Structures are given as structure tokens and as C-alpha cells.
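Below is one structure, written out as C-alpha cells; comments come after it.
The other protein chains are all here in position, but one chain of the complex has been omitted.
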Amino acid sequence: MKAIVKVEPREGAQLMNVADPPSPVSDQVLVKVKATSICGTDYHIHSWDAWSSRRVKPPRIMGHEFAGTVVAIGPEVSRARVGDYVSGESHWVCGLCLQCRSGQKHVCENTRILGVDVDGCFAEYVTVPEGSSWPNDPSVPAEIACIQDPLGNAIHAALAGEIIGRSVAVLGCGPIGIFAVAVARACGARRVFATDAKPYRLALAEKLGADAVFDVTTGDAGAFFSKVTNGLGVDVVLEMSGAVSAIRQAMEIARPGGRVSLMGIPTAEVSLDISSMIFKGLDVQCIVGRRLYETWDTMKGLLTGGRLDVAPVITHRLGFDEYDRGMALMRDGLCGKVVFEL
Amino acid sequence: MKAIVKVEPREGAQLMNVADPPSPVSDQVLVKVKATSICGTDYHIHSWDAWSSRRVKPPRIMGHEFAGTVVAIGPEVSRARVGDYVSGESHWVCGLCLQCRSGQKHVCENTRILGVDVDGCFAEYVTVPEGSSWPNDPSVPAEIACIQDPLGNAIHAALAGEIIGRSVAVLGCGPIGIFAVAVARACGARRVFATDAKPYRLALAEKLGADAVFDVTTGDAGAFFSKVTNGLGVDVVLEMSGAVSAIRQAMEIARPGGRVSLMGIPTAEVSLDISSMIFKGLDVQCIVGRRLYETWDTMKGLLTGGRLDVAPVITHRLGFDEYDRGMALMRDGLCGKVVFEL
Amino acid sequence: MKAIVKVEPREGAQLMNVADPPSPVSDQVLVKVKATSICGTDYHIHSWDAWSSRRVKPPRIMGHEFAGTVVAIGPEVSRARVGDYVSGESHWVCGLCLQCRSGQKHVCENTRILGVDVDGCFAEYVTVPEGSSWPNDPSVPAEIACIQDPLGNAIHAALAGEIIGRSVAVLGCGPIGIFAVAVARACGARRVFATDAKPYRLALAEKLGADAVFDVTTGDAGAFFSKVTNGLGVDVVLEMSGAVSAIRQAMEIARPGGRVSLMGIPTAEVSLDISSMIFKGLDVQCIVGRRLYETWDTMKGLLTGGRLDVAPVITHRLGFDEYDRGMALMRDGLCGKVVFEL
Partner (left out) sequence: MKAIVKVEPREGAQLMNVADPPSPVSDQVLVKVKATSICGTDYHIHSWDAWSSRRVKPPRIMGHEFAGTVVAIGPEVSRARVGDYVSGESHWVCGLCLQCRSGQKHVCENTRILGVDVDGCFAEYVTVPEGSSWPNDPSVPAEIACIQDPLGNAIHAALAGEIIGRSVAVLGCGPIGIFAVAVARACGARRVFATDAKPYRLALAEKLGADAVFDVTTGDAGAFFSKVTNGLGVDVVLEMSGAVSAIRQAMEIARPGGRVSLMGIPTAEVSLDISSMIFKGLDVQCIVGRRLYETWDTMKGLLTGGRLDVAPVITHRLGFDEYDRGMALMRDGLCGKVVFEL
């Protein structure tokens, strides 16, 4: 089959023919991929940054976001059937550690990641455990069904506390930030505000439902948030940029008693005015992954019948042979989600 | 001033001139009423049922749902100002009992009710404690601002547990049930189903966003719910009818692990299959009033800028001189909310 | 090996030699049983009541509460090791249904029960899936480790809402009720009250920490609860008896805004004054099983180092050859937990 493979421990990857996957054993399901999308993590592996050079062992088929059809099942599979329309949770968890058994599988200490630690889904077929597959509602098109990993990140962050009737600030309008704008709107947020440094992304945020956006290169975001909240401060801040300045600002714009959900990963330590944060009684949540599988079920509910429409976030639909173009788009940030259609 | 007064301890009430209210003392605010709406409780007082004949001491100005403008304030008022646009919470609570001090003011043991225990708002002016007034967002029209007491009931019931992405059944489409349909839709429910015995009300429910409705006089509601949930059962059941049969059915249609919020008041005891409820692990919530004032703040968020549009529920706009017609509409159930405009 | 087997579809069971269990396959672990205890369910199967005659297919090795040592593991076991000291959750869940994937495995729609649907632990060895085994803290003796299924019921019920600093009523002092008394005490309840119809059980409840007990055959339990709460009502009611009268009373003695957790299974429908329950704003929870595995982890925390001491509930320690005596004790209710020691 065709697959995009990280062949060597250096920058780049290549589309090539590889052996077809073996028949599924144990509780595995074999999925024929219909759509798969590029994550920032894939770009990191492509460019072979410090993290990926430590973690990934080439050769490795890349990719972890997909939707497709089950074409074969292992002997211990209990519910999946050939023909099922599924997506996959990229974090394969052990189910047995303290975290897994405390309803916190998203921080399983034995997590393996599809396309990172095992062969991924930038391929015609992918093999996953039944328990890491997710049955999709037929009303959801494959190009949407394949982006549920990052959409799930946004839902996990947005719904980690009350959001109905709350004012919401989204800092950073990469794909997950833009998803968060749409999710907040669909879930009854009072007002949704978004910031970024790129007009292209802010325009996408507005298209997905932001009530007001602010380009942080043009002035003081703090003044912007004070004005749009009548000086009260923001109820819920979703930090999606990973920028040190934005993380600091998240704490400042949140109202007393407010919530800050941190999802963007900074590359350096961040100095915080803990004293002010305490006097404001902030609730600061560090958000990783998705709740397995509470987030997925909520996501199914939001996607079913078009309740939540994130189609405009998909800005590019490519073939595997346009892989290099896809990575260039990721590098330049001039895209929402880039989807490979098979 | 003009006011609708329960003059005698028997059926009926009359529009008459009464003394203007005195200047506000202590922490009182005096409100010029712009809009006030009829609640089922007002109809009970009008028709002088068993409950009202025990509780209400005529003469009493009726009415407890209103919106208006502050025209005078008492000396200990701290934030309200003349000119403020306010509504009122009809339940005046003590703030000092165990419930009040445990975040459960909606079950304060010393509650007094406007228009029931003290003179109400079917009048040109009404006097309320500052703490029972609520500042409205200017974008909300008075005819909507005046119905926040029952809208708050619906929000309290709908949001007493998770609703985002959940399937929701609303049993009983009186005004509060119809509000609940709209609230569930605005808050990201997966699918919203509604039942009633009157086609008029089911049509309103559809107008407010119900995905499917069922007339309980035409067949088996259980089969309807099984079909629309693919046999899974309903995630969240909001019982708004008070019908004994509906309360029983609520327990049957809820899925294992589901939630049932009971708000409709039955007039007789209800026999329940507790054994099945336990094996299903149901969460059964008995809902009364509104959270003071968490529900009001969420409601402000949902109403601000038209996020939640409940205008279609207001089916009649009358003057005080059409009081008798308003009560006839309530009696016949051929209305959503009936609002008096001043 | 020796095992107590339900041989025929009629009353009774017998200790006999059966084939040793085969080597564990897949993700199974084989456990050498050190202690196993009798549950009310075992008594129902023994006496062959309506439920068990519908559900159990003889021949079947009985028993589902145990502690022991892993002596062999299947090839797909990932964490368990020979020599591990484990107990078992009797409810084997599918992990894939809506409930399992929503953090509600205790209401899995595909639950199989050890000793009911598959061969159980009234035997020298028992085979269970790794995921249904639970590693015990070494400080917990086997006779305590084997009773974690019912102790977990009590913990699930008691901790299904706030309990720290709350007044607690336990209605029904069978083993799970008595466990609930001890759990409430260990978790900082304000006052713990218990009722039953048998002085033997009330004495056990006092031994486990009840502050006041009431024999319901001697007078009005409502007056008792009013007196001990200074007329405020009880914060948290744990209904463990399944008696129709107690379920009704649970709703009456709970304070406005209080919680009622129903765990005892009544054999008939129960007529309830839903109207009063709504005006009180009660939270009524239907409790089944244990949270998998949140309850088990909390239980480990409470048992570790003797924080929670439930040893006095174990009133009888028998050998398998005293099986008939054990069942007679269960029938007469003159016992706490009856443990078989191997």
C-alpha cells in the first residue's frame, strides 16, 4: 500500500509503497483510510525537531488523525464490524494505571501515540485496537470525522468548566483555537473573543463565530478585553497559543473567580504573578488530549446533524502526492486544517 | 396607581385604583413596571384554588413577573440607581438559613413570594428589595425581560447537569417546557424531543427548535423515544408536565446512567419502579425555582445579543384592562406566555 | 480443586471436586483464593429465587467476592504479575458501550457477573480478566480485601455527593448499611444516624461509629430524625434497606436541598409524594455497583493503613465445609459478613 514514511532520522518524509498490513490479531481492527489530516505534531516530526528526534524511531509511517471503514477485525473484537465507519483516538492508553483507573486516561502513564510510537494513518490502511477506534455518526463527512483528535482538544479545553452563558476569550487561532471559538458558540457562550497575530487566522475565527477579534500586533489586548467585558474581565480564557506573553495575559484578563484553561505548549518557562492569581481566586486548568471517551461522545453529539459546523476550518484538501505542499502550508501557517483525501 | 387586586377570598380579581406606593425605605427600590406576565400561579390565585385560599391574604396586588425602570431607591441601597432597567426574582429569601448559607437559596425556608405573600407587580409600580432585583442587559426587550422567572425555571432544570451534546426529552410543552426546548438547543444539545397532548403546544415546541415532537394522545411515547434514540434511551429527561403518567415514563425512557429532572408538580402521589431506577443508576433531580443568582447570570448570558430567542413563546400582548381575557387564555391553555404591556 | 457449585436448578448447592481451571489465556489472570465472602446475591442463588432461576445456568461455581494471589497470567496481561495480591470487581464490563465510554461502567449494558454468569470464586482458584482484578495494598488483610465489592457499594453511595461535615442517616443496617456508617465516619460526616428493625444490627452500627441509632419497631423514626437534627432535617440519607416504608421516609427526613441515595432494592413499586420532593429540591440518586475504578481507588485510600476499620463487620469466619451454616446465618440475618477462609 502507499504510505508517507519517516524513513531516516532527519528532516523530511516520503510517499512510498510499503507492505500491506497483516490481518488483525487479538482486538485489532483494520481500517481503510478515507481521510487523514495533518497535525502540528506531524510537522514537528517532518522537520525533525528536538522532541521528535528523541521520541520517534524511523522508519515510521506518520499520521494520527483519520476516518475510514473497518475492513477486517481480530478474533477478540467484540463490537466493531466490517463496514463500520470509524475514526481513531491517537492516544492508546493502558487502561490499568492509576490515572486510567481514576477516569483520567488522558494522562495515562503508558500512552503510546499513533504515528509516533507505532505506525500511523498517512497510509491506505491503518491497524488500531478496537478500544481506540470510535464509531462515527453517518451524518458526519469523512473530512470532518478525521479531525476529531484536535477538535476533541478544543472541546476538552472549552468544556472543562462551565461555558454556557459565559464570556470566552480564545488566545491563539491555530486550528484548535478556531475550533474552540466554534465550540463555545455552539454551547451557548455569552460572547466569544479571539486574538492572534495573523489576520488570516482572525478572519477564520470570525467566520467560525467570534463576536470580536483582536490582532495582538496592533495594540494592547488587555485594553481590548477590558472594553468588551465592560471592565468585568473574562469568565473563561482558553489559551491556545503557547506564547509566553499570552499565558501571562490569560491570568490578567480573567475575572475574579474566572477560569483559565491552558492548552498551548510554551517552549520556555513562564513567570507568573501568583499573588494576583490567588487574590483573584482563579481556577487554572492544564489541558492535554481528550477525555477518553467522554469528550468523544460529547463531540459526536455536537457534530450529529450539523449542530457544530467546523467545515470552514478545512482550508485545503490534498492527495498524498501533495505531501510536500501540505508541509509547506503548515510551516507558513497559511491554512486551517489540511486534509488528505483518499 | 392602577393595579389588579385580589380583593376578596373568592374567584376573580379586579383592575382598580390603589394608593401609590410609599417612598422606598431601607434597601428597597421602587420600579415603574413596563411589562409583566401571567404565571400559572396567578391563574391559581385568580380561580382561588385550595393552595391559594390557604396562602394568600386579600386584599393583595397580584403578579410576580416583571421588567421596568427604577424610579426611586431607599437609603441603604448600594448599587441600584434611578434609571436602571431591572427585573425581579419573585422568591425573596432570608439569606441566613442553612439553605441560604449553603448555596441553596432556591429552597430557603423563609421564602416570601411577590404577588403571593406581599403586593405584586400587576400594577404601575412595584417595590422590591435591591437584592431581589436584577439588572437587565439593555439588548433584552421588556417583554422578554419580564418572563425571566419561568425562563429561569427552565434553565435551572435543563442545566442541573450536563446537557452539551446530550439527547434531551422535554415532557410537557407549557411555557416552561417550551422554554426548555429552546434552552437545550441554545446550549448544544444533540437532539431535542418534546411531547404534549395539545397540537398547539407541540407546534410551538417545533418553532422553538424541537427536532421531533410526539402527541401523547396518538400512541406510545415509549416507542417514539426508543426509535429516535436508536434504542439507547434518552440522556436527559426534563419532566415539565406534572402528569403522573409522564413522571413514570420519564424513568423508563432515560438511559442507564441518565438524568431525570422533575419540575412539573403532580397533584397526587406517583408510584415508581424504584428497583429498575436503581439498576439503571438514574440521577433524579427535583427542581424548584431558580439558583439565586447563578441561574440569572447564565440567563443574562444566553439572552444577551439574542443567543437564546424565546420571543415566539410570547403569544399575547394585552393591556391590564384585558385581564379577564388573559385569564381565559390561561384557563384554555391556548397560549404561550401572556404579557401585559404598560 | 474444591468448589461450591450450584449443580441443579433448585434450592441448595454443594461442595465438590471440580476440574482445575485451565491455564489463563489472553488477558486472564488465575488467582489462588485466600478469602471469599457471602453476599446476599449468593443466598438468593442458593435459595433459587425468581431472579436467580431466570438468570443462572447450572452447573455454576458460586461466589463473587474474593482476595487471593495471582499464580498464572495469560499472554496479553500487561501489568499483573505472578505473586500479586489482588481482589476482583465482580461486574465484568464491556468497555465499549455508551455507558462504559461515558465514565459510567457501573451501568454497562453488557455486564457479566462473576459467580452468576461465569464461574465464581467459592473455589480454590478463580480466573478473571486482568482488567477486573484489583491490586490490594499489602497492609489490608485478606478477610477485608475480599469484602471490597459490598464495601465499594457503600462507598459509592456515601460519596456520590458531599459528605464531609454533613449529617448522615443510614436506613437499614445490613452489611452495606453498616459499612456506610463506618465510611461516613471516616470521611468527616458531622453526625451519623442509623435505623434498623433488629437490635443485633443496630449494635453493630454503633460499634462501627453511629452517633445515634433507632429501632424502627419501637416508634416514629421521623420524630427521631427531627429531634437529632434540631428540626433541620438530614443532609444526606443513604437508603440501604429496600423497605418501601424506608424509601418513603427517606424523602421526608431529608432537609430541603438534601440528598437521598437509594441503594436498597424494593420488591414492589413505591408511591412517592413527588410534589413535596420538588418543593424541597431533593437530589435523588439511584446507586448501583461501584464506579470502575474510581470507587476502588478511593477504597484503597481509605483502607490503607487502617484509616477505615471495618473488621468488626466480619462476624463469622468459616471453612467451605461449613457452607450450610453460612447460608443459615444469611437466612436468619444474625451476622455481619460471613467469610470463607482457605
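Residue numbering begins at 1 within each chain, and the chains themselves are lettered A, B and C in the order written.
Just so we're on the same page, a residue touches a chain if its C-beta (ideal position, glycine included) is under 8 Å from a C-beta of that chain, and two chains touch if they have at least 3 such contacts.
Predicted, not measured: the structure shown is a model, and the values here were computed from it.
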{"item": "Contact residue for the chain not shown (choose from A:I247, A:L292, A:L308 or A:M330)", "value": "A:I247"}
{"item": "Touching residue (missing chain; options C:D215, C:D297, C:D324 or C:E341)", "value": "C:D297"}
{"item": "Among C:D211, C:D324 or C:E341, the residue in touch with the chain that has been omitted", "value": "C:D211"}
{"item": "Hidden partner chain, touching residue among C:G165, C:P199, C:G222 or C:G333", "value": "C:G165"}
{"item": "Absent-chain contact - pick from A:V7, A:V25 or A:L98", "value": "A:L98"}
{"item": "Option from C:P199, C:G219, C:G305 or C:G333 whose C-beta touches the chain left out", "value": "C:G305"}
{"item": "For chain B, the residues touching the chain missing from this view", "value": "26, 76, 78-79, 94-98, 101-103, 130-131, 291-294, 296-297"}
{"item": "Chain C residues touching the omitted chain (full complex)", "value": "159, 163-167, 186-191, 211, 297-302, 304-305, 307-308"}
{"item": "Those residues of chain A which, in the complete complex, touch the missing chain", "value": "98-99, 102, 104, 106-107, 109, 232, 247, 255-257, 262-263, 265-267, 269-275, 277-289"}
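By our rule, only the chains that are shown with their structure count from here on.
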{"item": "Chain pair, most C-beta pairs within the contact cut-off", "value": "B-C"}
{"item": "Mean-CA-position distance for chain C and chain A (Å)", "value": "41"}
{"item": "Chain C: positions in contact with at least two other chains", "value": "98, 102"}
